[in-house]
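The excerpt is restricted to a subset of chains, each kept in its original location.
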Amino acid sequence: MAPTIRLLQGNEAVVEGALLGGVRFFAGYPITPSTEVAEGMARRLPKYGGKFIQMEDEIASMAAIIGASCAGSKSMTATSGPGFSLMQENLGYAFIAETPCVVVNVQRGGPSTGLPTKVSQSDTMQARWGTHGDYVAIALAPQSVEETVHLTIKAVNLAEEYRTPVILLLDEVLGHMREKVSIPDEADVNIFNRVKPDVPAHWYKHFEITPSLKSPMASFGEGYRFHVTGLTHNEEGFPTAEPKKIQAKLDKLRNKIMRYVDDICEVEHDGMEDAHVAVVSYGSVARATRQAVMMARQKRMKVGQIRPITIWPTHDELYHKLFESKALEAIIVAELNMGQLITEIQRLAPRNVKVVGLNRYDSELITPQQILDKIREVR
Amino acid sequence: MSESSGDVEQVTPETGQPETKARNGRMPLTIYLHWCKACGICINFCPHQVFTADRDGKPIIAQGEKCTQCAICWLHCPDLAIVSNEK
Amino acid sequence: MPTKKKSEEHKDPFDRFEIRLSGSGGQGLVLGGVMLAEALATVDGKNVVQTQSYGPEARGGASRTDLVVSSAEIYYPKPMGLDLLLAMTQESCDLYLDALKEGGLLVYDSHLVTQVPYSNAVGVDFTQLARHEIGIPIMANVIALGAICALTGVVSEKGLRQVVQRRAPRGTEEKNMAALDLGLKIGKQSKQGMKV
Amino acid sequence: MLQKSSVIHEYLRPKKQFPNVWCPGCGIGIVMGSLVRAIAKLELQRDDVTLVSGIGCSSRLPVYLDFNTLHTTHGRALAFATGVKLAKPQMNVIVITGDGDALAIGGNHFIHAARRNINITTILINNQIYGMTGGQFSPTTPSDCYGTTAPYGNKENNFDIPKLAMAAGASYVARGTVYHVAQLDKLIAEAIAKRGFSVVEAFSNCHTYFGRLNRQGDSVKMIEDMKKNVIPLKAAEKLPPDKLEGKMLTGVFTDVDREEYCDRYEQLIASLREK
């Protein structure tokens, strides 16, 4: 069927994407600027036989979606900075218990209560390092309302395929703005459903370390009666104190994602073959960048653009490739924060290439003009 | 009200200057019209119809002489915009 | 390699038409902006981005919504230089006139905006017309939409009609269509008198 | 002592000007008036009063008043306040909070502060909704009422605030409304004077969200309705249960004397010093 053309808010696009992706359980606690996601889910989910629950806080919301996921539902929560901070402990549980779920963070200015209605990208590093212990996070950042629909679906799919929480990073501008979107028909959407075990119950290991590192996942009530715990555990899910098994578990958490960076990591780029200056940016800033790049090219400047769509994990090799042109002199990392993803770019850029930040954290969007000025400055 | 931040820094320069509007004689109350948000509570709650509303919905003391100083208006004004001239 | 190479767009990324509807809360401007955007997106098939101010600016006094319209992909989602400013209060006119790009059009409420230091401007008595001609003061926004349609052609009459019809609260469809018609009529009249 | 009606203005922060942030007609402002009059009546020194709040429309109250004011994170006011109080026990610590702030995300701190019986006064402004974020249902939204996250009516039950506070261990528990302002003044003053954990539920209107979503009219209508829907506890005791159906009880639910937490801690310090 043909896609439907609609005018949607970014937060509404999350709702559409989630429903298309098969999310049937949502638990949340209202917070600006993400509340419209919960409101949309409250309205829509019961019509699909799905469940919406407003929990007493974000900690409980994160817990509830993990519980629901164990019971077999594709599940999601949505929040913003303060709530995202509160979710960190249970987010770690989802990592170690390898439980698929999607956490949407519509970023606003921080730290703390900060600027509830203002745009920011200052939870970028938190999305990677926010909970204690070792793990690898997947985080996606769309730049448009339409892309939000698609990346929400992708987030659900990645969560189910890799049995891991996936973080969808929006920002206030994207969450609140309305834009023309083309919503695909359900039949045209690629859906990944978690792989179910096909072994007899007594063979089943809930955390099996399979050769592919993708392990089948049974749900509660399907006859497998497995154990799930946040203690470091063996393949069966029972707590272990054996160093070898501990290491095997943590290696699995990393490798089940890092082995598949080629599949997971999407990075859009343009003009990097001969660019003198590259601009790296994501989310709504990437749109200002695109505008600026167009303006710069009109002025015959050789400018490249790199847009990480998958913010985490970082695909080191890919960036090395992108940065390998001899022509490249400088990389501008434009972010609505004091400099976060730039630390990754600095880590990966060749030493002869200047890496400079264009950082705005005064509650306003970076403008194309600012980027253009910065391009001129670094050349 | 919506979740936000900057609101509380709006400094109204003339604040604190009462600007009671009265239509006739007695002035039983002072009304800080800058603070008044025209909610209509005083106008509706006054048991003696002392107030009428101006074009914006803010109170005008229409029948000051009827005021019994019952306190209902100033106790209920959410914007602390009414004080008695007598109590 | 999991990278996407972006292909150069065929359409002109500088083809942007930027609109700001501004005034005070309660004038229905955000709803007006959403209707305009919806007409553009779902009927006219244009690309459109609508944003609005949240937070302090959104409270009580000022109200504002911005649209960027293009037949190409829209990159920067906020206005860079307005093509059209609708000012429904003096305050908003004062505040945003600077955002108008050279040659941009100002449409204002001639009853509420009395100081207009700009020449490419069309004044229409939206609020008075709404009150007296339609009988419902808050329909000034729909009249303004009609006028904008007629004055700029950025949106189709058909699009506006469909959306206003769809969005009108039950029972007010007729009044809303009347307001739209009134706006269209006045817009056409004004256009003839315009310098541009 | 007769209070001048202008006393409220003496306690407004000189630098923090009106108009306040609340919607026209919001009852939170009425509670602010009551609070100031209660403090004035008790003749507390401004420096000896600390107001602590969380996040929400209600929690915006302290910023306007000329005391020590601490606007904290959502739900945590009582935990911050516990630190202030224990560090400086002579301070009068008053927590200003909403139904969401105190009972949704903050419910645990509420019952634990009550259990400890720490000498903090909690003014819980109950407007039955999350006002600040735009009208989602709260733990005090009655069953079947509407909120933006309860588009088909609330499927949950609501807390009975006095019951919960008493079960958790509060020494003084009362309920008033923004209609019954004189009573509210009195309840707040009693609560502050109480040595122990005290709670005043101040029933208020959020016409902007709760009122609109539940067709309860504007602020004037909502506040006036409080008159009709309320029965004083004393009067209720004499009424048959069917007369209480759908009514809200107001007054003092409990007022007992129990050892206060900071007092006990100070005694411990004294006893260790003696040795």
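By written order: A, B, C and D. Residues from 1 in each chain.
By our rule, a residue touches a chain if its C-beta (ideal position, glycine included) is under 8 Å from a C-beta of that chain, and two chains touch if they have at least 3 such contacts.
For clarity, every value in this text was computed on a predicted model and none was experimentally measured.
Stoichiometry of the complete assembly recorded in this file, written with the chain labels shown: A x2, B x2, C x2, D x2.
By our rule, only the chains that are shown with their structure count from here on.
If you average the CA atoms of chain A and of chain D, the two centres end up 40 Å from each other. Averaged Cα coordinates give chain C a centre that lies 44 Å from the centre of chain D. Within chain D, contacts with two or more other chains are made by residues 21, 132-134. Counting partners per residue, chain C has 54-56, 58-59 as the residues that reach two or more other chains.
Residues 55, 73-75, 104-105, 107, 130, 132-134, 136-137, 139, 148-152 of chain D are the ones that touch chain A when the two sit in their complex. The residues of chain A lying in touch with chain D in their complex are 29-32, 35, 38-39, 42-43, 46, 52, 54, 56-58, 82, 112-113. Per the touch definition, chain D reaches chain B in the complex via residues 2, 4-6, 8-9, 12, 16-30, 32-33, 57, 60, 63, 131-134, 178-179, 181-182, 208, 218-220, 223-224.
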